[in-house]
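What you see is the complex with one protein chain gone and the rest in place.
Moving on, here comes subunit A:
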């Protein structure tokens, strides 16, 4: 059992409240996943900047000289903002690959949580309310975000086993369920050169999507083919720079509820997670169909693609 929440804002006036709304939803899902919690939040799109979020077990020492070291390595202006065990590195737009290479040299123990233009991922072990308060998630603004509360089944309760998983630039995945063919698929993906760091099943799901997209698939196509290639139970919610998507396995025993109003599209593992949203009593509330890829985007009209 795990809990998933997601919120995609249509009404820009709600953007300053995104973090607060998502945090309330996340904490409601604590009893579905008290082990660890994480959130991916899509913030302001500054055309001159990209962002990398990193995590360290020893943030005091790791982050002390990181800004200077990265500036020297890249030969460009960078800004490092620390939040507890995480730090957001703002670098010139398009410099993600060289920056990641430089980070591996500067401090190999740093873990990259996310990279992209607008995404920031924060995740840690602990109760969702504690994780939310450590990162001050409540104060964050953004266009859309995804949160996850974890009750571990397939691998250890660690930071790297927490969700969301970053699957590519500005992309992330959260999962409720358990994949049963992850060991075999992990070996296959590793032979293809995909880096997988843990024994976690969801990381394999994320790596699978990354691999499919590196080979030319769109996110929608990658999600569609996951229905054929992933065995087990899953409700996936994926985030992209301009939207979010939902797909459930054909058995669909992992719960999912969605709500839509003129102001937002929201996802919750249970209706409880949605009850504090504005206008929920008048929202269209429904369960996403099994084996069906749904997507909402700021750039295009909503789509529902039947399997």
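A few comments on the model shown:
The working rule: a contact is a pair of C-beta atoms (placed from the backbone, for glycine too) under 8 Å apart; a residue touches a chain by one contact, two chains touch by 3 or more; residues count from 1.
Just so we're on the same page, contacts and distances are computed from a predicted model.
Taken from the listed names "N-methylglutamate synthase subunit B", "Membrane protein", "ABC transporter permease" or "Chemotaxis protein CheA", the protein name that UniProt assigns to the chain not shown is "N-methylglutamate synthase subunit B". The chain omitted from view is touched by exactly one of A:111, A:188, A:272 or A:298, namely A:272. Panel shows subunit A; residues 250, 252-253, 255, 257, 270-275, 285-287, 290 of it touch the chain omitted from the view.
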